[in-house]
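Every protein chain but one is kept in place in this view of the complex.
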Amino acid sequence: MATLNLIQALNKGLHEEMERNGDVVLLGEDVGRRGGVFGTTEGLQAKFGRERVMDTPLSECGIVGTAIGMALYGLRPIAEIQFLDFIYPAFDQIVSELAKMRYRSGGQYTCPVVVRAPSGGGIAGGHYHSQSSEAYFAHTPGLQVVIPSTPHDAKGLLASAVRGEDPVIFLEPKILYRAVKGEVPDGDYTVPIGPSRIVREGKDVTVFSWGAMVRVCETAADEAAKEGIDCHIVDLRTLVPVDVAGIEEGAKRTGRVVVVQEAPRTCGYGAEVSALVSERAIEYLESPVVRVAGFDTPFPYTLEHVYMPDAHRVLRAIRKAAGF
Amino acid sequence: MATLNLIQALNKGLHEEMERNGDVVLLGEDVGRRGGVFGTTEGLQAKFGRERVMDTPLSECGIVGTAIGMALYGLRPIAEIQFLDFIYPAFDQIVSELAKMRYRSGGQYTCPVVVRAPSGGGIAGGHYHSQSSEAYFAHTPGLQVVIPSTPHDAKGLLASAVRGEDPVIFLEPKILYRAVKGEVPDGDYTVPIGPSRIVREGKDVTVFSWGAMVRVCETAADEAAKEGIDCHIVDLRTLVPVDVAGIEEGAKRTGRVVVVQEAPRTCGYGAEVSALVSERAIEYLESPVVRVAGFDTPFPYTLEHVYMPDAHRVLRAIRKAAGF
Amino acid sequence: MARPRTNGATRTAKREASSVQRGPDGATLLRMYEAMLLTRLIDERGIKLQRQGRIRFFVPCMGQEAAQVAYAMALQDDDWIYPSYRDTGTILARGVPLTEYLAQLWGNGLDLSKGRQMPNHFAFADRRLVSISSPIGTQISQAVGTAMAMKRKGAKTVCAVSFGDGATSSNDFHAGMNFAGVYQAPCLFVCQNNHWAISLPVSEQTAQSDLASKADAYGFEGVKVDGNDAAAVYQATLAAAHRAREGGGPTLLEMVTYRIGAHSSSDDATKYRDAEEVEDWKSKDPIPRLCAVLEERGAWDAKRDAALRERLTKAVADAVDAVEKAPQIGVASMFDDVYGRVPPFLEEQRESLLDEVKERGGIGTGHGEFPL
Partner (left out) sequence: MARPRTNGATRTAKREASSVQRGPDGATLLRMYEAMLLTRLIDERGIKLQRQGRIRFFVPCMGQEAAQVAYAMALQDDDWIYPSYRDTGTILARGVPLTEYLAQLWGNGLDLSKGRQMPNHFAFADRRLVSISSPIGTQISQAVGTAMAMKRKGAKTVCAVSFGDGATSSNDFHAGMNFAGVYQAPCLFVCQNNHWAISLPVSEQTAQSDLASKADAYGFEGVKVDGNDAAAVYQATLAAAHRAREGGGPTLLEMVTYRIGAHSSSDDATKYRDAEEVEDWKSKDPIPRLCAVLEERGAWDAKRDAALRERLTKAVADAVDAVEKAPQIGVASMFDDVYGRVPPFLEEQRESLLDEVKERGGIGTGHGEFPL
């Protein structure tokens, strides 16, 4: 077991997947000689060459479009989008093509592309280096949406994504890149796409979250514990396919639910979780499902720390759910 | 009062807005000499000339990008996207630019562009002429999202959109284009962006819906009435800014809520409505909030009628809510 | 990364052709003729089927048969093609059986795409014909990716992608052409300039009237071809494919042709274009033109032509009959192929639908009862 941060775990995972299968190729802006703007792809071009690790022109449309064509031919492309905020020039390729290729061809073609993108705020990046737009992808049938919150899960989910048969939007909470460290097994392992992870067990309030917010929830739960509130925390990890059973079970366990997302509130994935809880466990609920979310404004620059949910804000929600 | 169908009402509205204000211009594919593929822009180029009604090259990116530039300069562009399914090449311009221009410039620039697009299924159009992707836009702070279900509302909301100061995604349920007829006042009027509309009052089950599904809900309610279930139907009309008070009031009135959307279920706008109800009216609920939605598959061709919620499916949900 | 650069001049098909020793031989010309004729017959039949309400949508390709059939025939079986929705000729030239072609018009149980898409949005993986979607241009960058993959795998194949004049305005045209130039991908960009994008004439699509010259912006060659001359299309494609196979990189082929019919069965072209223009192009119909070439060579005559027409007409009629009778697609299949395996949350949706259908006693429409 090595203790790695999120970048190191991802970097190791990329190295291993490329070694494992010669059809795995990586493409994106500045992924080669620069090793990525965050260093996630460091060393890959030196090791696997420019044919397998491609610095592309500045076109997300081209990155995802060509990745699809490569996948159809049998390669296993990993497409990097430098920041999730820059994925929109490729949105048509993602929602109209990548997501629907298998379905529309009646299963004649498959499209196993992994689209990696750093997501979320916390690095003083303003509107365009901070957004959490997982809901767009979660609302697109045909895509799988994955967002790890620990180095262990990051490497394991990456392996599942690269080896799987279907497209994956693989979101990397960039604020955690260097901030989170954890044990990563030395040998090969995968974390399946689908199941959620119980971060801690508790009996008073259930907190659902994903990505960078999981850590925030843990801090909030520590505070809540001091006030005698015992939180049950679930890290969804995979937003699509959603772990319906895990959500239902988690909600029923305490009857009090808080959902925490970084994205703007309206129509975020938190609404889906709330709706699922309401559909499947309303008889068990002792309080309204409380959402904590980014505000419905563009992501601001100087007020970033006010905009993003922090432990204090989550704690308020936990208290509200507990005390209803 | 004239009795018009949806296309006629929109066409009349476009004529009047262009007459009213010389800065209103219209651009899109085939909107000029062809009068639009549905005829919505019929007669406009003949009347207002090619400088104000522009047939554009095949680039939604260019249509919305140039519309933004026109709006910044002081024009009032109405950009037509031929089918909502083809809006994605312009998605970056919409979410990164149109939605954020006012905010990011600290209010120095405003961007009053109306983006019109026919949405939804029912015309045997398969994957790419049938989608309902309102949730993407509803999840994007800075946009207003409007979707009328009657000729009266279509013309009135269009007037508000064109005269307003902020961008509007104006969705036109294409299955209603010729199918729905209604009275439209002869004189000038507007329907404000924001408030929902109570379609019919009832005391047993509240049904929230928008766009083409409103009609489906009405039929279902007629059937439900035969079974002794009295439905309260609310047409949201505006998804952003959402009529929170209207939703809260509607939910509390009956304590049983059904939300009907055409879009795929996961992370659709129905989830937002469900979450809002759960946050604001859970103490009043006598049953789970039931969602009726498209399935989480791409929109199919031959099975379109199975995919789309119909009155029978809505009735099942109403029964479920009523009988819980 | 040293790259051979062109001097930016657009070569004409004639010059191109002269660099390849001889034109297509008689047998090839005849094969092309047959496929073009079949395409035309299907086109005529397709329009009728739509008018009769037997299929719900149809895209004619009348007038573009040479531009489609001849480029497809100039390619190898192991080359890939990304066709567009108007490419009936392309897929027939590629050997797609009539029944398979027709089944996608009905989207019934025989349709390889399982009724998922509108007519003309076909996919035939075993013929290396990639799945078509409606959004214009998206296949262009994908084709470049496939060509890049071929290069990486060391295959001596090429990837061709077909699109219209309107598609040159799309995001993916720009991205795809640029990537192809940068990575020297063995990709053929086959632009069927049929002069119209629904109601927009090509003169308003772009201020550069020489579409082939657009290749220069991406550092490779563009070739303008008389798209109604099957032999010229064949030769130009052969030459470009040859160059690509040898590592010479991509080529843009502009096939100058004309859309004789309406944009689709939903369109009325008289609303926006002059009958005169259409008549003029009708006189340049590629089918009689190729027929004349064959006759000149002494390889063809009116009798043989009539016999061929009769045989093909019957084949189409038989296939239509067979396909139309095929069973509908089952309701439960709607949830397949969203993912490789149906995940639990979708399985749940399937179950709920099947329950509903059972309760309702079926779920029919004017278009027939759909089985489970």
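In this document, chain identifiers A, B and C correspond to the written order of the chains, with residue numbering beginning at 1 in each.
In this text, a residue touches a chain if its C-beta (ideal position, glycine included) is under 8 Å from a C-beta of that chain, and two chains touch if they have at least 3 such contacts.
For clarity, every value in this text was computed on a predicted model and none was experimentally measured.
Contacts of the undisplayed chain with visible chains (whole complex): A, B, C.
Only one of A:F48, A:Y73, A:F86 or A:Y269 touches the chain withheld from this view, namely A:F86. Only one of C:L41, C:A155, C:A217 or C:L308 touches the chain withheld from this view, namely C:A217.
When the full complex is taken into account, the listed residue touching the unshown chain is B:D166, out of B:E17, B:E134 or B:D166. Looking at subunit C, the residues touching the absent chain are 1, 3, 5, 8, 169, 171, 173-175, 178, 181-182, 184, 203-209, 213-214, 216-220. What subunit A contributes to its contact with the hidden chain is residues 29-30, 32-35, 37, 55-59, 61-62, 85-86, 88-89, 124-129, 265-266, 295-298, 300-303, 305-307, 312-313, 316.
On the side of subunit B, the interface with the absent chain consists of residues 25, 51-52, 54, 56-57, 59, 61-62, 64-75, 77, 89, 92-93, 96-97, 100-110, 141-142, 144, 164-166, 194, 241-242, 244-245, using the contact rule stated above.
One rule holds in what follows: only the chains that are shown with their structure count from here on.
On a Cα centroid basis, the chain most remote from subunit A in this structure is C. One finds 35 Å separating the Cα centroids of subunit B and subunit C. Subunit A and subunit B have Cα centroids separated by 30 Å. Looking at subunit B, residues 85, 88-89, 127-128, 266, 295-298 sit in touch with two or more other chains. Taken residue by residue, subunit C touches two or more other chains at 116-117, 121, 133, 135, 171, 338, 345-346, whereas all remaining positions touch fewer.
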